[in-house]
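Missing here is one protein chain; the remaining ones are kept as they sit in the complex.
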Amino acid sequence: MFPFSFEWIWDMGHVVFFGGLWYAVGILGAGMTYCLLKAACDTINDSDNKTSH
Amino acid sequence: MDSALIPKGAKRCSFPKFTIGIAIVSAVLLWGVYAMFLCWFKGLNQTNMNDYYGFALWIWADLAVIAVGGGAFFTGLLRYILKVDELKNIINFAVIIGFICYSSALLILAIDIGQPLRGWFIFWHANVHSMLTEVAFCLSAYFAVLTIEFIPNILENRQVNKVPFFHHLAHNMHGVMAVFAATGAFLSFFHQGSLGGVAGVLFGRPFAVREGLLIWPWTFFLFTWSAAAFGPCFTLLITKITEVITGKKLVKDNVVYLLAKISGWMIITYITAKIIDTIYWAMVTAPSLGFTLSHFYTDNSFYGYWILVTEIIICGVVPGLILIMKSTRENPTLRIIAFVLGTIGICLNRWVMVLQIMAVPVMSFDTWALYIPSWQEVATTILPVAYGIILIAIAYRYLPVFPQEKELNR
Amino acid sequence: MKQENNKAHKFGMVIDLDKCTGCGSCMVSCMSENNVPFKEDESNKKDSITWMRVYKLTNGKSFPDTEIVYLPRPCQHCGGKGDHGHSPCISVCPATATDYGYDTGIVSQIYTRCFGCRYCMGACPYHARYFNWWDPKWPEGMEKYLSPNVSPRMRGVVEKCSFCYHRYQAARDTAYYEGRDDIEEHEYQTACTTACPAGAIVFGDLNNPFHKVHQIVKPDPHPDTRNKHVIGKSRNPKVFRLLERLGTNPKIYYLSEREWVRKQGDNYLDGEWDEIKNHHGSSSHG
Partner (left out) sequence: MKVDRRSFLGLGLGAVAGIAVSPVGLKLTDDSSIWTQNWPWTPVPVDGEVTYESSVCSLCPGSCGISVRKIDDRPVKIEGLADYPVNDGGVCLHGIAGLQYLYDPARIKSPLKKNGDKFEEISWDDAIAIVADKLADIRKKGSPEKLACIADKEQGSVSGLFKRLLKTFGSPNFYTMPSLESYLEVTAAAMHGEGKTIAFDLENSDFILSFGAGIIEGWGSPVNCFKANASRKERHAKLYQIEPRLSNTAANADKWIPIKPGTQADLALGLCAVILKNNLFDSNATANFKGGFHKLAAILQKNYALSKTAEITGVKAVDIEKLAILFAKAKMPVAVFGHGRGDGAQSLKELAAVHTLNCLVGNINKKGGTFVLPKNEYLEFPDESMDSIADAGFAKSKTGRYVNQLIEKVNASSQPAIEALFVYNTNPCYSLHDPKSVKQAFGKIPFVVSFSSFLDETAKEADIILPSHTFLERLEDVPSCAGLAKSVVGLTKPVIEPVFNTKNPGDAVILIAKALEGSIAQSFEWEIYDECLENITSGIWDSLSEDGHVVISDGPGESTAVNVSFLADNPVTIQAQGDYELTLIPIDNMRLINAGTTASPFAIKTVSDRVLKGSDIVIEMNPLTAKGLKDKGFAILTTPMGNARVMINLNEGMMPGVIGMVEGLGHTLNTKNMSNKYVSNKGVNINDLIGPVIESGSGLDAAFGIKAKISKA
């Protein structure tokens, strides 16, 4: 799974397979992080707007 | 009693009635849970599997639910990537069904393996050459996608949506859903395919083995394709069942027709490919290994040609034809028959590609292996069904699953 | 532990089916050597762990022309297509719990790594792999005879013949202490080989022309002209392998004078056997 586990070999198979996998997982992670952060910002903005009104 | 949680303007049955219904299904669920714990604590000797039949009912159930759960990824693909806008009216439900199917698949896998506490070795000590590794990774990742797709729908619950953070989160997630859906489609393509690959790469099993493209046997593509083709069938079938049980129309006909038509064309193209694959395998692949087609279908008390006919013609060609022709497609009875046949067909296909492989003798002096599941296997296989019913019931009751519901039930 | 200047071994076996008496010594020797458990009812052969299993084959003729022969079947230690080490089981194991020893040709099984998905069992056409459906249990006191060379397996994992790999390790250790580069033929013999009272099993290095197994089998180093996946086909017309056509490239060879026995080693379409039976190795037929 990781380059430090002992059965890992730097061959085509591992690079393609885990390349694809980590790429996909990365997108999901980044997407969710974005959504959560954006939602947090929006929430703060909302309350700011409420108090300033 | 729970009216504050029920979507505004939606009519639901009384809470006691709902509770009783849930309780009945829960009893079945508990039976399954009991069997599940038996398997975990006493081991797989609780099953009727054996060294010949190492893959059995569960793995079939696993492959089947993933196949019929394919409706989620394919509808998602159509809705978010190909922008088939009408499908927004059924996408929530497709996602929930997918979520149920995939969580069930993961649970079944956790029961099926001999050492559940070491199950994570499949990730940690991954062998990238194994189709099963590909299945495990893509399946888990795609389950994450389904969860992500399901979350906004949960957050739209009347009470939850009152929390500003959740409201914003749901809104933002809708905004980037196309990215998630695209990732999901990518992952689904690989795990549906690699599930097909699981059988196709078994070069020691002439019944399963297929030639293919690069490292991927033809079954890889056939599985992805068939999941995309028959998944929507199942989504529509469950939608219909839900409509019957709730006594309400939940999705407009034009949406159903559209998805059914797409499904029909997918089925027809798939089944054409499947027929070509079967003929090539029967005429070229198997004979090159010394096997005639009759070897796989005769000389035993159960596995006969009827399986081939049922899978390909009755549950493949027939539903495909019904769904591509406008007149039959728009006939409610025929349409439902097509959905049912299609669902049976895809399940039968998965069953053939798992169980029949185990049954066929390969060494000339070996014998057919027949197997009947134990009650523990049956119970743990029914468990996800009960769980699915409960989850759909709860989701339907408390979440705005069907956007057209209000309009159709004014 | 690299073996310098040493060509890789390829351990294999040839079993003379005309000598095999079906007595079962190999099976019991294997069980005793490898701490194989037993249970109350072992008559369901589909859940009975026998790394070495002896099949009974018949020519299918009726009385009095019936003939029978016994065929011992250990793990075939397949080299996979083209003999590249991707045996049917190794290539499918998701957790790298079974692996190919490129220096020995032995297919290993790591019990503590296996999590019991049984995919390898489905992949193996020889049914050489066995699952521990139960916890292994010995009657009170009997665990005292267990050998420390092979760890007893826990419930829920797959096990199979290892060509008595611990014997190879022991032989190699001895050679190392004695300052030798390599082991002698007699130093590494499997438990079934040494136990066979009929001397029907010959074990050794298929790559070593001085070993008896090589001399009997005369493995063809070139791909079979009829099937490019097949390497190491025997050039001895009386020798065959099980399911050779699948391209699994097993390292267990069988020897029999009887044609009907050799024919049962593989599957043939009508009329194919008569063409194929005289084809042995590629070089003998250009």
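For clarity, chains are labelled A, B and C in written order, and residue numbers in each chain start from 1.
The definition used in the following text is that contacts are C-beta pairs under 8 Å (C-beta built on N, C-alpha and C of every residue); 3 or more make two chains touch, one makes a residue touch a chain.
Only a predicted model underlies this, so the values are computations on that prediction, with no experimental measurement involved.
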Visible chains that the absent chain touches, using the contact criterion stated earlier: B, C
Candidate in contact with the missing chain, chosen from C:Pro197, C:Pro221 or C:Pro237: C:Pro197
Residue ranges of chain C at the interface with the undisplayed chain: 16, 18-19, 21-25, 27-29, 31-33, 35, 38-45, 48, 50, 54, 56, 58, 61-64, 66-70, 112, 135-136, 138-148, 151-156, 191, 194-200
Positions on chain B where the hidden chain makes contact: 115, 117-118, 120-121
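Quick note on the criterion: only the chains that are shown with their structure count from here on.
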Inter-chain centre distance, chain A versus chain C - centres from mean C-alpha coordinates, in Å: 48
Centre distance in Å when chain B and chain C are each reduced to the mean of their C-alpha atoms: 39
In chain A, residues with contacts to at least two other chains: 7
Overlap residues in chain B, where contacts from two or more other chains coincide: 124-127, 129, 133
Chain C residues within the chain B interface of the complex: 44, 46-47, 55, 57, 71, 81, 86, 88, 91-97, 113-119, 121-127, 129-135, 154-158, 242-243, 245-248, 263-269, 272
Of chain A, residues touching chain B in the complex: 1, 5, 7, 13-14, 17-18, 20-21, 24-25, 27-28, 31-32, 34-36, 38-40, 42-43, 46-47
Chain B - residues contacting chain C, complex: 43-45, 49-55, 112-116, 118-119, 121-122, 124-127, 129-133, 136, 198, 201-206, 287-292, 295, 357-358, 362-366, 369
